[in-house]
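In what follows, a structure is listed as structure tokens, so that the remarks can point back to it.
Partial complex: the chains shown occupy the same locations as in the complete assembly.
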Amino acid sequence: MEYKVKIDAFEGPLDLLLHLIKQLEIDLYDIPVAEITEQYLDFIHKMQVLELDVASEYLVMAATLIEMKSKMLLPKQEPLEEDLFDQNMALEEDPRDELMRRLIDYRQYKQAAQELKELEQEQIRLYTKSPSDLSCYERTEQALPAEGEVTVSDMISALQRLLKKKKINKPMNTKIERQSLPIGKRMIEIVDVLKAKRDLVSFDTLFPYPDRSHVVVTFLALLELMKKKQITCNQETNFTDISICLTKGAEPIEIDGNESSY
Amino acid sequence: MKSTEMKAVIEGLLYVSGEDGLLLEQIESVIGVNGSDARALVEEMKQDWENDAKGLMIIDIAGGYQLTTKPFLADYFEKFVEAPRRSSLSQAALETLAIIAYKQPISRADIEDIRGVKSEKAIQTLVSRELVKEAGRAEGTGRAILYGVTTMFLTYFGLKSLEELPPLVPEEEDQSDEASDLFYENFRQTVEGL
């Protein structure tokens, strides 16, 4: 028989205890130590039967519970008259107090974590973009911030953000790849862009995606358009940017959008 | 400058700032208005954008504003960005983060004391996601690292400030926890079936 257990693990012995307390409908402020210890040990024991690696924290808690149980079993000493003050102190020293305090404490953070999770789930549905590069607006003579204001970790986190951004953009590229853009379609697009600009367009702007097949298709489309005398390429001198425009007075041609799929 | 133009400038600033968000002071210094006027403009923009043809909205985050997409777009974006934008935090990380947020500055030992389990890995995750940072050193021997939350923490959970954190409720009964109930039930059945 196969069991598909679909849950998160207990977050530790306190979490497990809280769970048992709830399960057994126990009052957290008056824990029956014997009962809870038995249940806890039972659980741990069964995990061991299943040959699970029981984390040491669970075993430490087991020991604590056993110790507590034995303390509770010790006969209470009759207080002497002169110890009246001490007796009050002793009353407060219920061996369960420490555990109760920890459980209550832990439970409130567990609840806070739950609330954070809800906020996270709302927030995760909102998308933003990474900040734009505004360095072109910076004046180079601008003074450097004081030493210590910028740390190595600022630098590293900037780099991490960059890598994260690249990772996010990746799937979009693979998606485009799979669609295998026909050269004809790309030719139409290029002509559209050139028409819209009514001006010289730099070579680079026609290659906005660092996606290999997109680059290849764009390049082939440009060659095809040149062959058909639809576009003209200019380059002032060696190694300067190439600019492209529609050939003036060229006879418009019919482009088959599905032509030679790459 | 007319207020329409100011809005246009704010929109542009929000766009270039992206996920970093735009501080109120930045709006003030760029368009030369005071804080309350800047705030009023943004509030107006928020209202202007409440129509169906707008896909973007302005949210309040730590000391300023951020431009984000509206929640209903998430369904479409899951098609667009095939990987989830960011993985959500594990239960361990969330618990650790809650403790740090409410008790900061706090040492690892104190966190582990509250959780009852080792939390090194969880803290490391939170630091690497920039939700938590070193916030000083404890006095005394060892000078343990103390942790605190970052501005990113506020942004991540869409909070304006730490005061917006829901108050801790010690008395309330534990919320029913279906996940672990199920776990426990399955566990019991499995064991009994052995």
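Details
All chains are identified by letter, namely A and B, in their written order; residue positions are counted from 1 within each chain.
Methods note: contacts are C-beta pairs under 8 Å (C-beta built on N, C-alpha and C of every residue); 3 or more make two chains touch, one makes a residue touch a chain.
Just so it is clear, the model here is predicted, and its values are computed rather than measured.
This structure file describes a complex whose protein chains are present as A x1, B x2, with one copy per kind shown here.
By our rule, only the chains that are shown with their structure count from here on.
Chain centres here are Cα means. That of chain A falls 12 Å from that of chain B.
Contacts from chain A toward chain B in the complex involve residues 1, 3, 5-15, 18-19, 22-23, 43, 46, 49-50, 55, 57, 61, 102, 104-117, 119-132, 134, 157, 160, 167-168, 170-172, 174-175.
Listing the residues of chain B that touch chain A in their complex gives 15-20, 59, 66-71, 73-74, 77, 80-86, 88-92, 94-95, 97-99, 101-102, 114-118, 128, 130, 156-159, 165-166, 168-170, 172, 174-175, 177, 179-184, 186-187, 189-191, 193-194.
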